[in-house]
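The complex appears here minus one protein chain, its other protein chains still in place.
Per-chain residue numbering starts at 1, and chain names A and B are given in the order in which the chains are listed.
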Amino acid sequence: MRKIVLFAILWLSISCVNAGEIVVGVLGPMDVPEGYSQLKAVQLAAEEINAAGGILGNKIKVVYGDDKLKPDVGASEFRRLAEIEKAKVIIGGFSSGVMLATMEVMAETKTLFLADSSTPQASAKVAENYEKYKYWFRLQNNATTFAYDTEDMIRYLISKGYEVKKVYIIKDEHIWTEDVTKALYPILEKLGVQVVKDVKIPRGYSEFEKLIIEAEKLDADLIIPILALTGTDDVLVKQWATLKPKILLAGHTITAIDADFYERTNGAANYLIFSAHGGVVVTSPPTQMCKHFIEAYRSKYGKYPEAHQAYGAYDALYLYKTAVENAFKAGEKDPFDPEVVVKYLEMFNESNPIELTRKIAFTSNHDLAWGDKYVKNWVSQWQDGKQYILYPEKMATAELKLPPWFKEEKKTPGFELLLAMIAIVAVALRLRG
Amino acid sequence: MSAVASLVIYGAVIGGIWALVAAGFSLIFGVMRVLNFGHGAIFISAAYATVAFAAFGMHIAFVGSLLIGLAVGLIIYFLIKPVRKKEITAVIVTLAFALLVQHLLLLIFGNRGLTVQPVVDGLFEVFGAKFAAIRVVTLIAAILVLLALETVMRTSFGKQITAVSEDSDAAMLLGIDVERVYLLVILISSLLAAIAGYFYVQVFSVNPELGLKVLIYAFAIVILGGLGSIKGSVISSFILGYIIAATILFLSPRWSELVMLLAIVLTLIIRPYGIFGVKE
Partner (left out) sequence: MKLAFIYFLTGLLAYFILPEAYLYTVGFAMLFAALSASWDLTVGYTGQVNLGHTTFVGLGAYIFAVLLAGRLGFEFNIYVAFLAAILVSASLGAAFGAIALRLRGYYFALITAILPLVFMQTVFIFSEVFGGEEGFSIGLERGVTPEWRYLFALLVSFAVLSILLLIVRSRFGVRFMAIRDNEELAEAIGIDTTKYKVLSFTISSAMAGFVGAAIVLYRITVSPDLYSVDLMLMIILASVVGGIGTIYGPFFFGLLVYLLKVFVVREFLLSFGLRMSDEIILYAILIIAAIMMPNGIAAMFKRHIKRID
């Protein structure tokens, strides 16, 4: 016990805060791209801002906490960043479970939290108890907006002459997918689209072939995946490309947004239609700053941003800087006081968005505003190893491409091979006897 | 008809892959009385090796995955050698090793799923049921490997294995090099798991969490089939494969894991020593 006390005292003396320095904390699972890409993005932003003189003359120091995707570790790390490292603002968080646990610590320590994570539960808390949770702002779209993205997607497909009458939904058993389908069903009804089946799958599920075949039997025109946490959306894409059904695969497959998804699936992702959650695909940045960010990230780290969370994290630091500077200009006594910064962040509302890598505006619940003028999950498609935006028109970089197997008559490769293999087994059995 | 045909194929393919893993797990336990919690690590390392070597062609990848599988098996052999007599410690060491491998793979390959182009492309259509050709190839390969294992068990070396598993002290008195048998048993089991990994990544994909999942399937199978019985493991692999396939087909995919686990608990209550297990 004494050792621990000694150690803690030692620790404290090291981590004294220097004057003229603003500490920014990054919290995330640092073993996976969702976490470390955020850290790298914030470090990049901090370097840029420091080179230009910092925030009101204060240099930014980036510290980070690794939540390991565990709520208790996340809560501890958040507290450490806030109270020991004296972080003025914490950026990051990923995974709803960790987010819920850290939000409680945030409420208690009254620390500004510019967060990732799409769970509807989080902004619901702000609505429920504003005073307590007002320090939280989200830089990703609320997951429920995915229903509206799907509407865009279907309308777009119909406008391009692809008939959508029946859809087959595959969603993970995560709670937010329920919120999505709740909003999606009336939309589909309005569009005159019938849901032939709505299947829930568990984490790590890999037998998609059966579901695709069932969709084919039920005469579906579209398979809509709503997948974020299964970790196996690549298997769905692969099995779809193997079975080659005359059904488009279009929906929310979260890892399809990654720049290396095509390579990872060995090209099976070709012709997959997905909604670019986070509002950016690397090949077509929506703003000037986004273009700069992608290139700067690549030249610093040798890779494109590994996960879409990076854009939110990069935006977060610039957003914080702007809000603090605005507060200073308005003559606030302590422009770094979280109570003050919250007010100035809230000024970026739907009628006053700020253009960063995306156009950021907050709703009254501190959710990110969704829409063409703000951040939207563009309808995108993988075509021959590249991501293209299909819709909205003014963003579009390519036309819809249907998979080549939609035209060809399907050939069923021979019984011969099957027979040959059965023969091998028979011979083996004979040899054994 | 097509529902029956697809059930037959899907169940058999899942069963075939798990049979390769579970047979090795069972063999190691039967001979060495060690629960090898690191068995999933062999499987998953071989699967990742397949991905890593796929660029050189699938034949090279096959050899590569087998070699990596054998290497991991060898590490496990040396890890459990000093603690073989202590059941708790052996479990802890192999389980820790499994998680160590999982985190190393996470570090090297990242957390996203990876996959390769299967050796055989295309589809089969039998009685109106469609399935990827690679599934059939996998099933046939699994059957051939299991038959080969059975053949090995009938040779004089196989008899040595049986002797050691029945009574290692007596086997030693008979002049059998028990240590050599232990080593070869681990290598054979590693080979089986590596082959399973090589085919699994072609049908599905591989991610770091898969190692534990495979291990859990292996547990379920040996509990169902009876510890140490290879025949029991193989048969219960197929039973389990059909349970999973039928649940997905007739009930709902989300129930598949729970139904499998409940089947295990149920077996446990009715026949605590498994279907083919013998009360010791």
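Everything that follows uses one rule, which is that a contact is a pair of C-beta atoms (placed from the backbone, for glycine too) under 8 Å apart; a residue touches a chain by one contact, two chains touch by 3 or more.
Keep in mind that what you see is a predicted model, and the values were worked out from it rather than measured.
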Check the options B:L7, B:V21 or B:L35 and report the residue that touches the missing chain.
B:L35
Considering the complete complex, identify which of A:I22, A:I60, A:L100 or A:V164 is in touch with the unshown chain.
A:L100
Which residue among B:I60, B:A96 or B:V152 touches the omitted chain?
B:A96
Considering the whole complex, which of B:L66, B:V206 or B:A220 touches the chain not shown?
B:A220
Could you list which residues of chain B touch the chain missing from the display?
29, 33, 35, 79, 82-83, 86-89, 91-93, 95-97, 99-100, 103-104, 106-107, 212, 216, 219-220, 222-223, 227, 254-255, 257-258, 261-262, 264-265, 268-269, 272-273, 280
Which parts of chain A are in contact with the chain that was left out?
1-2, 4-5, 7-8, 11-12, 30-31, 36, 66, 68-73, 75-76, 79-80, 82-84, 95-97, 99-101, 103-104, 107-108, 119, 121, 132, 173-175, 202-203, 229
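Throughout what follows, only the chains that are shown with their structure count from here on.
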Quick check: how many Å separate the C-alpha centres of chain A and chain B?
35
Quick one: which bits of chain B touch chain A in the complex? Just the residue numbers, please.
6, 10, 14, 103, 106-107, 110-118, 120-126, 129-134, 136-137, 140, 143-144, 147, 150-151, 204-205, 207, 209-210, 213, 244-245, 248-249, 252-254, 256-257
Show me the residue ranges of chain A that touch chain B in the complex, using the header's touch definition.
31-33, 173, 199-202, 204-207, 209-211, 213, 231-235, 238-239, 242-244, 255, 258, 264-266, 268, 412-413, 415, 417-418, 421-422, 424-425, 428-429, 432
